[in-house]
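Got a structure for you, written out below as structure tokens; questions coming shortly.
Apart from one protein chain that is not included, each protein chain of the complex appears where it belongs.
And then subunit A:
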């Protein structure tokens, strides 16, 4: 054990277990713990408008979803154009339970943590199903398979009266130890619930990545012939990537169903899938922290665009709906710009910032 575990300077490892640590120094770890604590207590000191909290909640849900997308597209290198459909599976798992049991059934309003896990499992099951073609297909063909899943998903929901043709299926108000969660507390309550799931999912992925279950994803991405020679089944590894992605997407979807207090198809369309891809790219494909930067950045951008559209609405004729035009435009532009100038995403800026601060005060 090195004598000084607070600073990077003079901090060296004397066992392999020490080198496994996520946080190299006590300082890093403490900063992280304080950061987590701040995430939990700030709403107590800075009450925000419900509309603001809703935005934050949605960003965090997108973070969970993009964590999943990063597993399959970032780490395993399999382009998925159907990620919103997996999120939709999680949401419609809740929707199905509501339709079968009623929107205020105990399982829905008391057993919501169970429902969220069930949503995750449903996502994982469909991940396995959709991932199956990965046993045979590669690259673009596989991407097309995920796209068809997205299309089929939308059609099935919109054609089946069981799912109310894609119109909103209402979900009841949940209960917590303090009783029913009312309108005023709704967004703050879900802030905490989503935060807990986000932290759990984040640690799950972080831990995966330092074990064989995460390394095998990178192996099949970088060289699946070599991965095969190393004793990994490349096909099954890819199916497994889809399962994990589906799991995280399903959790995100179930959370969204509860947050929106309803399930409707419009949140889980192809458009959303592309948005998730944009978030993953802007954040940084194949990085853990990129899954957090991406959704936040895209959401910020979205808000700015909306403001701009609103502003211009005062001067331009109303039938010239600028918001609808501006959105996809800025979106596409941002993706292209990132792919051209910073393909490693915001995560790379973070990396550079970290290595800059690490030099202080002189490591080693």
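Operating definition for what follows: a contact is a pair of C-beta atoms (placed from the backbone, for glycine too) under 8 Å apart; a residue touches a chain by one contact, two chains touch by 3 or more; residues count from 1.
Keep in mind that, in the parts below, contacts and distances are computed from a predicted model.
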Since a chain is absent, check the UniProt entry for it and pick the matching name: "Electron transfer flavoprotein small subunit", "Metallophosphoesterase", "cysteine desulfurase" or "ABC transporter ATP-binding protein".
"ABC transporter ATP-binding protein"
Options A:50, A:167, A:223 or A:355, residue touching the unrepresented chain:
A:223
Could you tell which one of A:213, A:271, A:304 or A:354 touches the chain left off the display?
A:213
Missing-partner contacts on subunit A, residue numbers:
15-17, 19-20, 203-204, 207-208, 210-216, 218-219, 222-223, 225-234
